[in-house]
Each structure stands twice: as structure tokens, then as C-alpha cells.
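In this view, the complex is presented without one of its protein chains, the others remaining in place.
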Amino acid sequence: MADITLDELNRSDASSFVTRLANVYEHAPWAAERAFAARPFATVAALHAAMHAAVRAASDGERSALIKAHPDLAGKAARAGALTAESTSEQLTAGLDRLSEEEFDAFHRLNTAYREKFDIPFIVSVRRHTKDSIIASFERRLMHDAAAERATALAEIDRIAALRLESLVAGDGSLRLDGRLSTHVLDTHLGRPATGVAIELRELSRRNAPRTIARAVTNADGRTDAPLIAGRPVPIGSYELIFAVGDYFKSRGVTLSDPPFLDLVPLRFGIAEAEGNYHVPLVMTPWSFSTYRGS
Amino acid sequence: MADITLDELNRSDASSFVTRLANVYEHAPWAAERAFAARPFATVAALHAAMHAAVRAASDGERSALIKAHPDLAGKAARAGALTAESTSEQLTAGLDRLSEEEFDAFHRLNTAYREKFDIPFIVSVRRHTKDSIIASFERRLMHDAAAERATALAEIDRIAALRLESLVAGDGSLRLDGRLSTHVLDTHLGRPATGVAIELRELSRRNAPRTIARAVTNADGRTDAPLIAGRPVPIGSYELIFAVGDYFKSRGVTLSDPPFLDLVPLRFGIAEAEGNYHVPLVMTPWSFSTYRGS
Amino acid sequence: MADITLDELNRSDASSFVTRLANVYEHAPWAAERAFAARPFATVAALHAAMHAAVRAASDGERSALIKAHPDLAGKAARAGALTAESTSEQLTAGLDRLSEEEFDAFHRLNTAYREKFDIPFIVSVRRHTKDSIIASFERRLMHDAAAERATALAEIDRIAALRLESLVAGDGSLRLDGRLSTHVLDTHLGRPATGVAIELRELSRRNAPRTIARAVTNADGRTDAPLIAGRPVPIGSYELIFAVGDYFKSRGVTLSDPPFLDLVPLRFGIAEAEGNYHVPLVMTPWSFSTYRGS
Partner (left out) sequence: MADITLDELNRSDASSFVTRLANVYEHAPWAAERAFAARPFATVAALHAAMHAAVRAASDGERSALIKAHPDLAGKAARAGALTAESTSEQLTAGLDRLSEEEFDAFHRLNTAYREKFDIPFIVSVRRHTKDSIIASFERRLMHDAAAERATALAEIDRIAALRLESLVAGDGSLRLDGRLSTHVLDTHLGRPATGVAIELRELSRRNAPRTIARAVTNADGRTDAPLIAGRPVPIGSYELIFAVGDYFKSRGVTLSDPPFLDLVPLRFGIAEAEGNYHVPLVMTPWSFSTYRGS
């Protein structure tokens, strides 16, 4: 999925090096220019550190310009298709391209209030968030003071840069930006992993209907063949896993009441650390179930 | 809540005895007339047995007339307000007065198909059912043969009579028509009953949005002061209990992630025996929960 | 079980009042004498409060004499049968009459060390303890200073007096000295209370083999007909409940592996509050079980 290897970057001349990395920091090719001297980079993390150091060493004015170069979230530029490719793809991930009118109004109101108070755009690493958690952090951050928000904006810019680098450059040295969401279904009626259980993962929202983001069926070990989410941050937010427990036990020949005591079993939970490891198992019989944050 | 005591009934003359019990069997005062001779009744169950015996001993024609005297569920008579008071109240209980157009059409279609196939109205003790389970048994019973349906209709008429008697007459000797739904919240983070947990009980439906049917807050023992449903059948159907677990732990000073791993915790379950004892506890920490059919 | 009613005591003359209550405070009939004036007592708690007040108001010398009038635990007086009836019965309860030589030596060593350091006997309300927890508090209290131990001794004397009063005098107004230990067995394989499960309660000890202190079989509700311990303090200590889970499932016709995954299931737990309510349920299938401190 990455566009270029670290090796190729290490062998590039300055011009193509900078072209490739021009938007790792939004509209700030100078971060790449200044990091170029530190070649070769042993790891992607080292490359990120060099660009990060360049930003930290830049003048206040350059950093202010960097902050202000960011577009509004779900703002006019996004509607008009005038974002960098990187921003467009990020805003898509978080679903900012499919806002209800009510949500669009909320974003508009929050963008305006934020710019009025701080004179900078609201910056957040949207790949780490759901729409709900973006709005929640928007509201929380509006209460801060200007110095704190400037620091937060720079920290978020750095997270964005790290994620952009990781998807752009293939190479050793993970930046440890991945989270993980997985499940496991154990049948303690029959004493074995539950095979063939249909599972649906849904993102919940205070303002919208649930959105299905993954479907899977458990394998011979009671797990899904791949984690439900892996290789990227798990967006901070509220989720529901729904397990077709009634159908599973029927398929195993277990006699159930009508309707069964347990049929579709939802487990609702929140993700707070986008880089965390969330294992959410279901241990069940036709008459009981339990879950816990596992590992 | 009952209108009359068994004692008063035992001391009534035939005319007021029959008047009082005229619609225990729908439009069939003769069931009361024929049971009158067996006075006095030691228990409400004995009174029910006497009326039941009268129906069993009636001629085929009388029993057919009794069956046909029942109104359609959610039918024209209900819309026109032309039901007995008993039927009106029962159809209200199951929510048959607030059908969506789609549901109304479903009932109309099923009533018509049933009458066409069996030449009798579809009879079911609606106090034991939700709309969903009425439609489910409608569909199931449409597949039976005429003899089985006539027997089922008479059995349902008898259940209806028993429930009408129990709500009409106060006296010893429960007919054991009550079910029970209760819960209990245990906090295994702090090792004590969870006090002050807000709970909502919702009836789920395949066709409609969930309907809140009870709210409660747990007391010092982690229970609700009264069972969520008691003193009547628990309508067969699908339910969800929602517990405000996040708010509870916050109020106990437990530090939670943001959003919390567990916030609103739903337990979804089905009721198959309207007269059953369903105890559905929640055993929880900020990071785990379990439930089971308890007692 | 009580010897006398509060009513009778309220109607007694001073001499028989004092005779009856002479050893509520060990060898200190003066506590009863001085409380006599406060008659009548509405509750046993009020009687206890009056005697307690008399002790608090006594001179330092009287209180010292009261403390010193207590026998050593498991000491020579106990071996020689020279204790008050009350002390004898209490020391029996905690099993101080059946010490191994090793335990006898431990008590002897601790008694000697305690008397040497504090010049008073070691006083503890043995009805609230197991042998292990007596030795543990002995060791802990040996580290305190003299003032703290004098205060602790008087507090323990008061607890002893309260328990003696409660077993001596029948009347309103519980002193709330009772603890409770109970269990409940739920079968989540079949979805019902587990009936007919044999249960054994054993007291564990660091120095001795486990001692069976109760046996029971679960009833139709999955509970024991009476709590395992009630109407008295639950001695502080370490316990094990053993459930015959394998036999239960065999008797229900459930096919088990050989040997079964679960056969005799022990739940091991500690009691820290002698007046606490300890509910220790077992929720089980042939392949899983769980327990928690319930209510």
C-alpha cells in the first residue's frame, strides 16, 4: 500500500525527496528539505524524528503558517474539493464526507467558534477518531486557552505527519501507530470454541443510526480470520459487536426456547486509545454470557 | 384493583353473579350461569375450574358460538370501539391500539387468511404477548389444521378467562398466571451491590423502534425496589435492559477512560414463558460484565 | 437459646439483675450494678449501652483490673478448667480447646511475649475469629504500643460483652453483631437454579488440615434452606466451599468427559468482616464457572 520504500528515499536526490514528502506536514515542503541532510534514515521512525525536529526548530512564524495551512474539518474547502490529497483521504476515513445537515451545521458552528477564539483552524488527527469523538474533542478544546491549543495543534500535526509517513513509506521501524480490535467466541455449553458465529461490528453515534463497519464469521478456533480492525488506529468512539448466538446454538442442535433467551447478543463498548489493543471476547451458553477487556 | 371479592360473589344471587361474570367468557354469560350452582367457591381457582367445566360440558354448537363471538385482533370492531370492555383493555395492553399502518395491514392480512382457512377468528391471550409474538404465533398457527386450531382457540379462551377472573375477583388461591422479570446489579470492582444504577427496560420489535416500558434505579442492595414486571404475565417477546454503568462508576469516583470502555450496557434477551421467573442480573466492573438467567 | 428475657430483667430486683449479668464484663459485676439504675431498658442495645457507659465511667484502676481479670487464650487456666462459663464457651467456639502441640506452643509464646511487653493479657473477641486470625492479630498487636493496646483491649472487652448479652438476653433491638454466609448455585447449561448440589463448607488453616463446618444440598431455588452461617459473627478467616458439580450434571443426564472437566469445584475466599454479609454464588456449566461477592 505504501508508495515508496525507505531505501528509495535514502537514495533519492533532494528534489524528488522533497516532492515525495511535501505534504507530510501540510503545505510545508520545508520540513522535508531540512530533514534531507540527515539521510540515510535507518527506520521510518528516524525519518519522522528528523522531520519532527525540523518543525520544532522552525521559527514561530513558520510554525504559525504551518498551523494555518490546515483546512477546516468538513469546511468549505472540503466541500469544494480543494484539499490536499492527504487531507481528502483522511476526512473520508472519518466519514466527514457524509455528514447530515445537522452535523454539517455543528461542524460549521464549531469551526467558526474555534477560529474566532483562537484565530487558527481546529486540527485533529481524524484517522484516530469517529465523527462523534471529533465533535467531543472540538467541544472540549474550545474551553482551553490559546497557548494550550497551539501546543495541541502542533502535537496533532505531528500525529498526522506520522500517520502520513507510515502510509507513504515502507520500511523497518514501526511508528507504533496501530491499534487493534479483535474478538473470540467461546461456547461453554459444549466446552469448545464457537465456530460459525456471525458477527457484525457497528460504529455507534449519538446523532446517527449505527453504521456497520465489519462483518465476519468465527473460524474453527472461535476467532475471526483477521482482527476486526488492525494495521491502523482504532477510531476513538463507541461501538457495538453483535453476535448471532441463537442461530449458532440452533446450528449445533441445542434445543432453545422460542424466542430463545439469547438470540442476537450485543456487546457495546468504547474505544479511548486509538493505538490500544482491544480484545473483546464473548463467553456464552444459551442462558448466559460474559465479556471483558482481554488481550 | 379487583372489582369484587370472592366472598361477595359467593354471597351474590344468581342474577348479580352472572352479571358480574358475564364476559369472563366473551359474550357467554351461560358459563357463569352454569357455574353458579357449584357455589360457594373456596378459591378463585375453584371458580375458574367450575366455569371451565361448564364450557367443556357445553354443546359443540355453544362452543363454536363462543369461539365466533371473539373479535378480530386489531380489527374493524376494535377501531370502531365496539369491543367488550375486557377485550378493549386486553388489546390496549399488547399495544394493538397503536399499530403502524404496516402492522395494521399485517394484522388485516393475517385475520383474513385465518378466517378464510378456519372460519373462526384468531384467538390468543394477548396479555401474554407482545405485538411481535402475536404476529409470530399468527403465522405459525396458520400452518395448522382446523381441528388443532379449534383446540388451540378453546385453550386460549380459557387462558383469557383465567386472566379476566384474576383481575376481576380478589380472593385466595392464585391461578399462577404471574410471570416475573427482575434484575440485580453487582459491582465486582468494589465488591458490593451497585447502588444508584439507572436502568431502562425496553421492548424490542422487528418492525418498530424500541419502546421503553420501565425505568428504575437500583437500591442499597443493587436491586430495584419492585420487580420490573410482576403480578401479571411477562409478554412473550424480545427485550433489552440498559444499565448506566459509566455514570455509576463515575459517581463512585472510579477513574474511567474517555469514552469509558463500558457506558450504557445493554442486555438483550427473549421471554418465552409468560408465567416464568426471569431474573437477569448484571455483574460488572468498568472492564467486564456478565449476565445469566438467574432465580 | 437466650436464658432470660429483657422483660424479666427489667422486673428483677438488683440482686438477681446483677447475678444474671455478673460476667457480661468478665469478673466485673459492678458494671451490672451501676447500670441497674437506668432500668427499664427498651432494648438489649440500651442495656448494653448502659453497662458500657458504666465501664467507660469507671476509674482507671477499675478498668485495669477488668482487663487483668481476663484469662489467657488457650492458657493454663483454660487447660485446668478454671475459666468462667462464658470464657470456656467462647474459647470452645474458636477451637481453642483442640490445639495441636505446635499451636499450643505458639499461643504460649505469644501470651508470654504479650504479657511481658504490655503487662496485661491478650484480649480478643474469639467468637469473631478463627484460630488463624487470632494468631494473626496477636502478631499484629504485639507491634503496637501500650496505649493503643489498652484501648484495643477495652474495645474487645466491649465486643465480648455485647455478644454475651445478645446470647443471654432475649429482647428487641438487635446489637447487629450477626454476619452471614450464604451461597446459590445457578446452572447456565440448562438455564435454571441447580437443585440437589452437595456443598461442603470448610475452614482452612495455615497450620492444620481443613475442618468441615457445614454440609448442605441445594433446594429447588438453587439455595441452601438456611444460610451456611447466620445469627452469629462469621469468624474472620479463610474458607473453602466445595460443590459437587460433576455429580450434579451426571444426575441431570448431561454427558460429561471422563474424568469430567469440572467435578468437585472449590471456591476459596477470606472473611474479613465478622459482621458482614457474604454471599458467594456459583454460576456454572460443565465447562465453566464463576463466582463473585454477591448480596
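When the chains are written out, they are named A, B and C in that same order, and each has its own residue count from 1.
We adopt the following convention: a contact is a pair of C-beta atoms (placed from the backbone, for glycine too) under 8 Å apart; a residue touches a chain by one contact, two chains touch by 3 or more.
Nothing here was measured: the structure is a model prediction, and the numbers come from that model.
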| item | value |
| --- | --- |
| Of C:23, C:91, C:133 or C:277, the residue in touch with the unshown chain | C:133 |
| Touching residue (missing chain; options C:75, C:121, C:222 or C:237) | C:237 |
| From B:27, B:68, B:108 or B:189, residue that would touch the chain that is not displayed | B:189 |
| Omitted-chain contact residue, chosen from A:91, A:188 or A:224 | A:188 |
| Residue among A:7, A:172, A:221 or A:258 that touches the chain left out of view | A:221 |
| Absent-chain interface as seen on subunit B, which is shown | 188-191, 261, 283, 285-288, 290 |
| Residues from subunit A at the interface with the omitted partner, ascending | 184, 186, 188, 191-193, 221-222, 283, 290, 292-295 |
| Hidden partner chain, residues of subunit C it touches | 133, 136, 236-238, 257-266, 268-273, 283, 287-293 |
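Throughout what follows, only the chains that are shown with their structure count from here on.
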| item | value |
| --- | --- |
| Whole-Å separation of chain centres (CA-atom averages), subunit A against subunit B | 47 |
| Chain centre separation (subunit A, subunit C; CA means) in Å | 57 |
| Contacts with two or more other chains, residues of subunit C listed in rising order | 188, 191, 283, 290 |
